[in-house]
Structure formats: structure tokens, C-alpha cells
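Shown next, in C-alpha cells, is the structure this report addresses.
Missing here: one protein chain of the complex. Every other protein chain is in place.
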Amino acid sequence: MKPSPFPTIFSITEDEIDLNTLLDKITLTSTGAAAIFTGMVRGKTSRTGKAQGIKYAPHETTYLEYEAYKPMAEEKMLQVAKEIREKWGVVEGIAIVQRIGKLYPRTPTVLIACTASHRDTGVFEAARYGIDRLKEIVPVWKKEIMPDGEEWVEGEYIPTEK
Amino acid sequence: MKPSPFPTIFSITEDEIDLNTLLDKITLTSTGAAAIFTGMVRGKTSRTGKAQGIKYAPHETTYLEYEAYKPMAEEKMLQVAKEIREKWGVVEGIAIVQRIGKLYPRTPTVLIACTASHRDTGVFEAARYGIDRLKEIVPVWKKEIMPDGEEWVEGEYIPTEK
Amino acid sequence: MNKINILFFATMRTRAKRSSLELEIKSDTNVAELKEIITAKIPALEASLHHTLVSINREYAFDEDIIPENAEIALFPPVSGG
Partner (left out) sequence: MNKINILFFATMRTRAKRSSLELEIKSDTNVAELKEIITAKIPALEASLHHTLVSINREYAFDEDIIPENAEIALFPPVSGG
């Protein structure tokens, strides 16, 4: 199998996420479009939601503490990138970064970026798919520290295959 | 009318587009998700396309020279932001930047970013809509300088209302 | 009479070999009439005027729109930014 000429960047890091540098690394001479998603720590959550099967009310967050099963998380990031390339063959570069450690409101915690020659190639859908899959299969967890206590946030997704 | 508490950043600039700074400016305490699109100068275009109604073949680009009708372009950027807010009321911050001047392959030339509390709020669709509208109504043009000549690139869209 | 300033961008500027033009026009002149006046002054623009976009005071304008007093007019091709 010929190695892909297209860059795949991935990392679990305690460092700040640098969008400029990451975008540069996945921009080729043939690239004309990048769709980037970042998630940040919310200091205020106003929508009700569910964690550990239990509904939560609007609330405030002091900070989040992220933890990863690093070697498996890196392998699963590569799997997400592979799934993206299988679905959108036009995607050129892919960057996936998860920041871990103690992270305060307004801080970007996760990034996924996909590049392609043009914007109508599915590059937006590829980034959207990537963040959804990341949140399903990459083994990272966060503990939420609130003014009146702390709680592990647990996801909902149960994998059914490797 | 109450002023919107949500930031709208827009500019026509000759400076480098700094994604980190722009993202920070449109991240609120309630923000949990950002969808960002950037376009860059392609050094190699392999897909056929159309400019000035004429089909073009795969070709190389040495650089692009961007020109704007600046005051109108800024007003039209604000209009795009307004249209986004009308369609996706959940969008919190919006940043729109068009870089002009002489821009070489791999350089980001345009950025649109939208933030929201969660990623499933339409924030991806909002960014996609934004870049499509930008390319229709914001008065900016580019001249393409190729190894064997130069040519103004013209769009296709004819506005039918203010 | 109405004194207006006309700006040219991109191909319009290249063809007109200038980036602006000051004109005095009659009150109640509309965009279609203004195009004819401009063509008479700058014949090189004639071929491209049919697909030129026109703005009045930074808003898109159309053939039947009347040019207001001291308007800032611009003529340019369909946009190609991004």
C-alpha cells in the first residue's frame, strides 16, 4: 500500500492548542479550504442535558479536569482520521488535538480540522463527523468542578466494535 | 432595540489572519463550540472550473492579488453576520475577515467563524452559509497571476436585492 | 444638476484605465441612463457594462433606481473574494 501523501496530525497534549500552526501543517499546495471545529470549556451551561443518565440543570463550571488513556486515545484518533478518509476521499490534511489537564472556561480543549481543495467537497461534513466520532470512541474523560462540588462527566456511547 | 450581547468581528486587512486571536474574541463564558472556515490560495488547481463564464483547466497559480471596495465590503460583512443571526439565533460570536493584497499559495485569505454553546445548534451550517454568502455579496476581487499570464477572476452571482 | 463620484474596481478599473470619475448628471437620472452616460465618456467599458454590478452609496442598485444627490456610485464585476 502506498503511504498517503496527505498529513494526519494528532496529539493528546497539556499545551495550548495553536490553531495557526495546526492549520499550516495540514495546508498543501493544492489546499483551498479548511473546516475547523474547536470545543471549549463552558463557564455557564444554560441548556439542560444528561450525564451518567441523569438530567442536569443549568449550572456554572469552575473548571474541568481532563484525563486520557493516552496510547489508546492516540490510536483511536488515527482511527477517526482513517474513517474520515474512507468517507471523504477528497480530504487532504487532518488535525486532531485533545488538550488535557486542568482547563478553565473559554479555553479550547479539542480541535479537529480537515482541509480540501474546495469548500464544496464535504470538508465541513468531514469535520463534523470527526468531532462526533471523537466524542464517541477516544478514551478521554473530564471531571467537572463546580462552585458546590465536583462530578465525573460520563458519555452515552457504548462501542459495539473495535 | 437592545444591542446584541454577542460580538461580531469583521475586517478587510493586509495583515496575517490570526485564528487564535479571532477565536478568543468570539468565545464567551457560555461558548462551548466553534465552527471555523478558512480559504487559502491554491498553488495547484486540478479540478476544472469556470471563471468569467469560461471553463478553465487544471493550472498553477503563482500568487493572487486581492482588491476590495473596502467600506462597502465591511457593510456587506455585517449584512452576512445579520443574516446568520436571523437564521441561527443560537450563534453567539461571529468573526469575518478578508485578507487583501498579494497572497501566495498556502496563505489563508478569508476566515469565517461562528461560536455557540453546543456543536449541534447549527453552528457548522451557520459557518457554511456565511462563507457562501461572503463569496456572493462582499465586493472583493482577485487577479490570478500564473506562470504564463494573469487574469481577473470574476464570480457568477448577480445580486437581485440590496 | 447632481454631482456624483463613480468608482471602478477590478476589470472595470482595468478597462476604464482609471479608478474613479466625477460627473454632473441631471436629477432623476436612473442607473440604466447613467450606464449610457458612462459609456459615452469611456467607450472601453461598453462591452462589459451588461454584466457590471452597480452600487449606490454602498448598496447594490438596479437599472430603474434613481441616483440620489452626491451619490457614491461603484461599478464592478461579480465578486470573487474568499
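When the chains are written out, they are named A, B and C in that same order, and each has its own residue count from 1.
Note that a contact is a pair of C-beta atoms (placed from the backbone, for glycine too) under 8 Å apart; a residue touches a chain by one contact, two chains touch by 3 or more.
No experiment lies behind these values; they were computed from the predicted model shown.
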item: Shown chains that the omitted chain touches within the full complex; value: A
item: Which residue of A:L19, A:I36 or A:A68 touches the chain not shown here; value: A:A68
item: Contacting the left-out chain in the complete assembly, out of A:E14, A:E60, A:D120 or A:E154; value: A:E154
item: Residues from chain A at the interface with the omitted partner, ascending; value: 39, 51-52, 66-69, 71-73, 75, 98, 109-110, 131, 134-143, 152-159, 161-162
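In this section, only the chains that are shown with their structure count from here on.
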item: Interchain centroid distance [CA atoms averaged], chain A/chain C, Å; value: 49
item: Distance between the centres, which are taken as Cα means, of chain C and chain B, whole angstrom; value: 26
item: For chain A, residues that touch 2 or more chains besides their own; value: none
item: Multi-partner residues of chain C (each touching 2 or more other chains); value: none
